[in-house]
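Down below is the structure, laid out as structure tokens.
Left out: one protein chain. Kept in place: all the others.
To keep things simple, chains are lettered A and B as they appear, and every chain counts its residues starting from 1.
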Amino acid sequence: MAFFRAENISISFGGLKALNGVSFDVRKGEIFSVIGPNGAGKTTIFNCINRFYDLDEGAFVLEDHVISKIKPHEVAEMGIARTFQNIELFKNTTVLDNLILGRHRRRRSNVFTEILFSRSVQKQELESREKAEEIIDFLDLEAYREQRVINLPYGVQKTVELGRALAMDPKLLLLDEPSSGLNVEETEDLSFWMSDIKEELGITILLVEHNMRFVQQASDRILALDFGEIITQGNPKDVLNHPEVMKAYLGEEDVFTQS
Amino acid sequence: MELVNEILQTVLSGISIGCVYGLVALGFVLIFKATEVINFAQGELLMLGAFISYSLITMLNFPYWTALLVTVIFMGFFGTLLERTVLRSLVGEPVYAIVIVTIGISFFLRSVVSMVPGWGTDTYGFQTPFTEKFVRTGELVVSWEYLAIVLITTALILVLFAFFRFTRVGTAMRATSQNQLAAVYMGISVTRVFSLTWTIAAALGGIGGILLSPITFVHMNMGFIGLKAFPAAVLGGFGSLPGAIVGGLIIGITESLAGFYLPEGWKDIAAWIILIGVLVIRPQGLFGIQEKKKV
Partner (left out) sequence: MKTDYNEDIRLFKYRSTFFWYLALVIGCLILPLLLDEYLISQLTFICMYAVAAVGLMLLTGYTGQISIGHAAFFAIGSYTSAILTAKGVPFILALPAAGILAGFVGVIIGRPILHLTGLYLAIATMGFAFIVDEILVRWESLTQGNMGFYVDPPSIGPFIIDTELRYYYLTLVVLILTLFAARNILRSPTGRAMIAIRDSEVAAEAMGINLAKFKTIAFAVSAFFAGVAGSLYAHKLFFINPESYTILLSIELLAMIIIGGLGSLHGAVFGAVFFIFLPQVIIMTKDYMPVYIQNQTGLEPALFGLLIVLVMLFEPMGIYGRWLKTKFYFEMFPLYKKDSFKREKKYQKAERH
């Protein structure tokens, strides 16, 4: 049984079909990648899952719950976390606060108990911090704990964003081009973490990526998109050697040099 | 028939006051588009223009049209000066800091005007070529003062339109307002564009002042008209020049009709009720474009 399913999803912007009848299944515990040239509709899938856009047709199903009609903030409550292509951190606060914000969906307090900072709020704060410290430890962010995000180098910011998503204790993690802008070392760290996330934390990952070498290494299965339609899907080797995929990428010159 | 006339009269006076709102709103929008700053001193620029034209006409006996020209030139110069001395050093600083600076400027201008000998806190009026002249068509009587506002505003809008559409500088200004970074890469001097924007906005304020004077008279608080031009600019979408004028007209007409047909008190808030109503339905104003952040 599929863990997460896209059923025949379509969306268009001003007459342009960004996604056209796309269906795929993500199995529990796997890393499933979506590839395709710029403008193929990869990030649009994420934005639709997060309900920033309304689907014209089709549905997303997570463990038998249809999640394409709920409110945007409820998506997180269903256990879906994500990162963003161009980093959307809360940049005027510290790394620690960003991570604790990931715990927001566990909030049990209300504004009245918070004004008094009651025992239960204190307990909740301690729990959030414990979780955040685990992540700081896991992602090696110790040195940056109290620093404001805006002052951090790009690569570290990307890591913080991954950490913030992990702090949510998600079932499904959506990563939007996690390796873009990273240097070789940082990319290696990333694939190391990703396999840990998969193996140790048991989190299913849906990945959108541009860096082919990285995708090939990391993914269990791949879906290739172009112009909002599926070219092919299956195991990494087959998909990457598929003639249509090669053609879609050759049309765009800088793809293999970009990493 | 009498009712129709009455309504027409009211609407016409609404249109003319709406034109002044529109002019002030145009000043807001110009500066906002170029710098993302809301200029809280726009109304005070109008007041300053009104006082200057008053002095030129009554103290120095300038003819009306000469006074208008001199005021516009002076105000344009004043806008440039303001930009050079105060605002230029703030380019790149947080927008809200600059907004507060314009609030400070508005306090300052209003108070300084009250301290100038011969101006002070009194209310003044002056003669214009349109004073006490009327156009009659059938039963309808229209004051030239009102008509002049509409005509001069229309002419001004045409000039501005031509400027932005057909001149190099105008095109550069439009480009800068859309994407500053790209404009810089294209070799446009953003500083000069900012400076010019303040010049034009101040000059527009000056014209607004002269036009408004015969209707509300000249006094230190006439700058509060800026508070009416705000909803006008927002109604239009705060980024659209024609929107500012249309917004001004809507506010002017509403106010005029509400003042005539509704109980006392409605005149001042009718415009705001309409504005909030529009925003609840169309959060980006009538002519604005909804922008969604790309992620």
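One rule holds for everything that comes next: a residue touches a chain if its C-beta (ideal position, glycine included) is under 8 Å from a C-beta of that chain, and two chains touch if they have at least 3 such contacts.
As the structure is a prediction and not an experimental result, all values here were calculated from the model.
Enquirer: Considering the entire complex, write down the shown chains that touch the omitted one.
Expert: A, B
Enquirer: Given that one chain is not shown, which residue among A:20, A:33 or A:50 touches it?
Expert: Result: among the candidates, A:50 touches the missing chain.
Enquirer: Which of B:61, B:137 or B:178 sits in contact with the chain that's absent?
Expert: Answering carefully, the residue with contact to the hidden chain is B:178.
Enquirer: Using the document's definition of touch, tell me which of B:7, B:73, B:115 or B:151 contacts the absent chain.
Expert: Candidates B:7, B:73, B:115 or B:151; residue touching the omitted chain: B:115.
Enquirer: Taking the full complex into account, find the residue in B:19, B:75, B:105 or B:173 that is in contact with the omitted chain.
Expert: B:105
Enquirer: Contact with the hidden chain only, please: which subunit A residues?
Expert: Touch with the absent chain occurs at residues 50, 52, 71-77, 81-82, 84, 88-93, 97, 100-105, 107, 109, 111, 114-117, 121-122, 124-126, 129-130, 133, 136-137, 142, 164, 168.
Enquirer: Just the residue numbers, please: which parts of subunit B touch the chain that's not shown?
Expert: Missing-chain contacts on subunit B: residues 32-33, 36, 38, 40, 86, 89-94, 96-101, 103-115, 121, 177-181, 184, 190, 227, 230-231, 234, 238-239, 265, 268-269, 272-273, 275-276, 279-280, 283-285, 289, 291, 293, 295.
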